[in-house]
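Sending over a structure as structure tokens; questions will come in a sec.
All protein chains but one are shown at their positions in the complex.
Here is chain A:
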Amino acid sequence: EDYHEHCAQCSEVNWGLTDGGRFYCRTCHNVTERTREFVNSAVTLNTRIQTISKGLRKQEKNDEGWEWYVCEGFQFVLTKQAEALEVLGVCPQMKDEILCNFWRRYLQKSQQAYCNRPAGESIKVLSGCESSTDMDSEPERPSLLHLLPLSESDGDPLTDCSFGSSTGKVSESTSVCSGSVDGSLHFRKNQKDKLRMSMPMTLSFCYMALLWLRESMTLSDLLRFVVEGHIPYLNVFQCFPEKMKLYGLDLKIFCVESWPVYEEVHDKMLHLAAFLELPRFPDITDSCFLHPDMLCMKYLMEANLPDELHNWTCRVVKKIHIGEADFLTFVPENKSTRKVKYDVLAAAVIVVVLKLLFLLDDNYEWLLSDFAEERNKNNKEDGPYFEFKKWYKVIKNSLDMEQRKMDEERAKCLWRCEKPLFYSAKKKSKALKRRQIVVNLQHQFGKLSGSRQSAEKPNPSSFQLNWSEENTEGSCFHGHSLKGILQEKCGLLTAMNPDYWLCTVKLCTEKFCGHLAHYRDLDFPASYHFVLRLFSFLLRIQPSYIHEEVCAIEHKLFNKKLYKKPKYSTGQRK
């Protein structure tokens, strides 16, 4: 694909790869000596980029910049992201081996669609506009490209450009469409099943690699680091080399206008793993960070809940067998099993445990809290009993404050960077002028506000909320005891709470609506909503996802009793 030489025998430019990694001409089957360098498994991402670039540069170097392909752009992005992850403490193996291999595999699997001219197919002539509207239907997508005037699609950009032509020179009309050689091809419909690369998908790649290595980073952590700016995502093209010019349709590919969404990244990862035909991932055992026992411990700490609750989460995990390696480990080929979202799962387990112990019906938990309060007043020597009310107040304060801070940060998010973007050479001067005005105005009002210039990134940390036992205000609940709400029965500790209410009696069919359950906060007790809200904030996902997981867990937990019981079930839960 980046090889544009004419075949010595037939003068065609229609190359494929032999098993040995050599180029052969598809038309006349002449095999050359030229090999694809990246078959060499020892090559790191960086050298590969240089090789490809060198190859191109040898071919064509004009003042406009290099020819570059969209996949190269993504390669850059992935490199930068991997480097950032390394800085965050991920092992170097991730970048040098795992991600690299995944990417290579992806290129191999999808390159069939990227190649010059698949045998027998003639190049369809696409106008710039045609391809821009050829996207997945996004009627309201606020894109730079809806402003592309139709006149810019004059001429046939593709016949002049790239693959078919021998010189590979980027013509004027292509340069209007995109800086990359194949930018306009990127959105062709028939590429859909080949899993078209996108910015969110870079994160899917990263997560997949992290999962393979069983690193101590959940998907929600990863996405949070992206939003906080520790992992390149927004304006990542700033790190492209000078000569890799980016404009036109490239912007649609590489310019991000919204933050990655958990569901989307996760789903793409599942598709990707299946597409790459990856084998069963390394087992998630109980010593792994992603194991629910571990994550529950972490989240309990972050949620400022008593350590004693960990026993209960472990019990629930064990009872419904979600701690087993076979359940937790990711097997891409297995399409039927529901894939585990480790962070959501752990959060949901905690929610279920809270429901088991406190019922959370807007009544019982406050009663229990009053008893605990009484006891704590009268007994100051032994350790305090956990008071739900106190915890609620402390958490609510922090949560409201953090939420407010986060909302302000989001409102202050700057989406543009110094590198000006423009979608055609014609618009360049206008774009530059605008940028100048924007910079001037920002400067002027920045002075007025007396504010410190751009926000310093918060230090990356795994924990968002920190609670310290040294805190004399007594607002740390880790050490508090659950004695007040537990009782001993048959030598086992059980909850005093005899009741439990199910979030839903029947689960939805995921195939139809995509979810197991739906959430409307009005339908549920306020305490339940509060708890969901807490974890929703920590994981940066919608409460409904956690709710869904809670429903799934409950159905496993009460499986035997379910078809017998009415909605408000009484009965033993262990």
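Remarks
Note that in this section contacts are C-beta pairs under 8 Å (C-beta built on N, C-alpha and C of every residue); 3 or more make two chains touch, one makes a residue touch a chain; residues count from 1.
As a working rule, contacts and distances are computed from a predicted model.
Between the listed names "TAF1A polymerase", "Sodium/hydrogen exchanger", "Ribosomal RNA-processing protein 42" or "WD repeat-containing protein 54", the UniProt record for the complex's undisplayed chain reads "TAF1A polymerase".
Among A:R375, A:K389, A:R435 or A:K561, only A:R435 touches the chain that is left out of the view.
Touching the missing chain, out of A:A411, A:C490 or A:L522, is residue A:A411. Note on the undisplayed chain: of the listed residues A:E228, A:E264 or A:D286, the one touching it is A:E264. Mapped onto chain A, contacts with the missing chain fall at residues 138-142, 144, 257-259, 261, 263-264, 407-408, 410-416, 421, 431, 433-435, 437-438, 440-442, 444-446, 448-451.
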